[in-house]
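Shown below is the structure under consideration.
Here the complex is missing a single protein chain, while all its other protein chains stay put.
The first chain written gets the first letter, and so on, giving A and B; residue counts start at 1 in each chain.
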Amino acid sequence: MHDKTLAELARGLAAGDFSSRELTSSLLERIKRIDPALNSFITVTDEQALKEADAADALRHKGEAGILSGLPLAYKDIFCTEGVRTSAGSKMLDNFIAPYNATVVEKLRHAGTVSLGKTNMDEFAMGSSNENSYYGPVKNPWNPKLVPGGSSGGSAAAVAAGLVPAALGTDTGGSIRQPAAFCGITGLKPTYGRVSRYGMIAYASSLDQAGPMARTAEDCAMLMNAMAGHDARDSTSVSRNVPDYTQGLNKPLNGLKIGLPVEYFGEGLAPEVETAVREAVRVYESLGAQVIEVSLPHTSMAIPAYYVIAPAEASANLSRYDGVRFGHRCKDPVDLEDLYKRTRAEGFGDEVKRRILIGTHTLSEGFFDAYYRKAQQIRRLIRQDFLDAFARVDVLMGPAAPTTAFELGAKADPVQMYLQDIYTIAINLAGIPGISVPAGLADNRPVGLQILGPHFGEAHLLNVAHVYQQATDWHQRRPEIKE
Amino acid sequence: MAIEHANVLRAAHLARLGVSDAQAERYVDDLSRILEMVDRLSEIDTEGVAPLSHPLDATQPLRADEAIEVDRRETFQSIAPATADGLYLVPRVVE
């Protein structure tokens, strides 16, 4: 059962081939067996999962089951789940039992899904390798020497290893798409504002967006149907009709105009990744698409702009972790300053501290205009690049990451690590949707094809990805897992 | 713009992060390289470009003025480090 997609499992449940309890128990069993080596889960909620599975089975018995009823999921440990530890991968929140559910969690519960637990992640979603977790690194199921990518590394690894058919991730600069690429699964970052951020622990509020990570575009579409939509509790969520994302999945791609940004195929791109991506583009051509070259002239500015904006927002977002109302508190503080400084020094890891320091510095007096204001101006230029490109083409395609998964500990220098997000980060600055789909294996390491669309174009992206997955089998490749 | 030891200590203080002198030294190194990368922003002429704070040109929605929240003090304080008589406790604040 662990090899099946959400859609297949949904059909199996509907046909009575197995119950949600059977499915859930078998996956919980598999997590117990396999995850100690992977470390993709921070918390497994066995009891609660079985209760939810029984409830879903009971509903089905009454004939009231919905399409997602009884389907198991896992949440990146950044989504607040009532009564369950929500750590954001940080020592700071190791003791934080969330007193409420995130809106997406609430919506997916309402749809009848069963939560198996909370997945590992880079601390506060800061990282591209999942090595920045208080709970230890996650291993890539394709090869335990490799990182799974980050920051949603636990979600990606768990899905790739068949521990759960789908998981939720968040993406601030590539944190869904890059680990999806590294682990050979499908991951969608929706348009900013499409999915509520309420209850999702904030890293950089104007960039963060939740999205589905699963085996196929179809599975992502099923989840998006439940996740997307306006939330009155999130001022930045958009009140715009949510289409049925599963409706147009099979629309033929005749005449589809694909743009290849020249900047996404330049220096720094590993040859094996380029080969796989270009091969994927040829598949699209064979499906009737037209390919043209386009330019996104400010691409090289995306990482610099991001490393001003994201740390600035993070420096304020993370001020609430002060040891007063929740979370870690240092022992026996002698005064207020000691309480703050020691609590935060003990509770946060190195990368989080670096970003807090960068953000605090760039916002401080005398530096604001040169850094923050400048970065926001460039953010507009980057968004304009995409708007101009989408005036000419329907989608953009390129690699999700410059390389395939690298080895644990390979990138000790933070700047080298930041460069991992060269192809993903601009998308968050512009707020557009992007999806990564498996498009090859190089040296038994998955390669991800990234497809980008205009704001609110995720239905079309899912269609473009799904048709490709009907024509190829990369998404069906599974890592060999030692059991 | 180079970042110096004093800048790091200042930022650490503003952010209330306990940083030892030795740690600060390492952060000077890390942060310098990050800022060197960030400094490339100055290559672009942004004269007359309006800063962009949000990716969508949306405006602030308004909430009806209704007191709908219930008292959940007990739950909230069950996860608090130190409380007494319904108050959160912190080391004595001197004004």
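Going forward, contacts are C-beta pairs under 8 Å (C-beta built on N, C-alpha and C of every residue); 3 or more make two chains touch, one makes a residue touch a chain.
Note that contacts and distances are computed from a predicted model.
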{"item": "Chain not displayed: protein name in its UniProt record (\"Aspartyl/glutamyl-tRNA(Asn/Gln) amidotransferase subunit B\", \"Cbb3-type cytochrome c oxidase subunit 3\", \"ABC transporter permease\" or \"Putative tricarboxylic transport membrane protein\")", "value": "\"Aspartyl/glutamyl-tRNA(Asn/Gln) amidotransferase subunit B\""}
{"item": "Touching the absent chain when the full complex is considered, from A:Gly184, A:Gly199 or A:Gly259", "value": "A:Gly199"}
{"item": "Which residue of A:Leu27, A:Ala65, A:Ala88 or A:Ile481 touches the chain not shown here", "value": "A:Ala88"}
{"item": "Contact with the hidden chain (one of A:Ser26, A:Ser235 or A:Gln384)", "value": "A:Ser235"}
{"item": "Contact set of subunit A toward the excluded chain (per top definition)", "value": "79-80, 86, 88, 93, 96, 98-100, 102, 197-202, 204-206, 232-236, 312-313, 315-316, 318-320, 322, 324-326, 336, 340, 360, 363-365, 368, 372"}
{"item": "Subunit B residues that touch the omitted chain in the full complex", "value": "14, 16, 53-54, 58-69, 71-73, 76-77, 82, 84-93, 95"}
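The working rule: only the chains that are shown with their structure count from here on.
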{"item": "Gap in Å, rounded to a whole number, between the CA centres of subunit B and subunit A", "value": "23"}
{"item": "Of subunit B, residues touching subunit A in the complex", "value": "1, 3, 7-8, 10-12, 14-19, 27, 30-31, 33-35, 37-44, 46, 49-56, 58, 60-61, 63, 72, 75-76, 78-82, 88, 90-93"}
{"item": "Subunit B-facing residues of subunit A, complex", "value": "95-97, 99, 191-193, 206, 232, 235-236, 238-239, 298, 300-301, 303-305, 307-308, 315, 319, 322-327, 329, 333-342, 344-346, 348, 353-354, 356-358, 360-362, 364, 367, 370-371, 373-381, 383, 413-415, 418, 428-432, 455"}
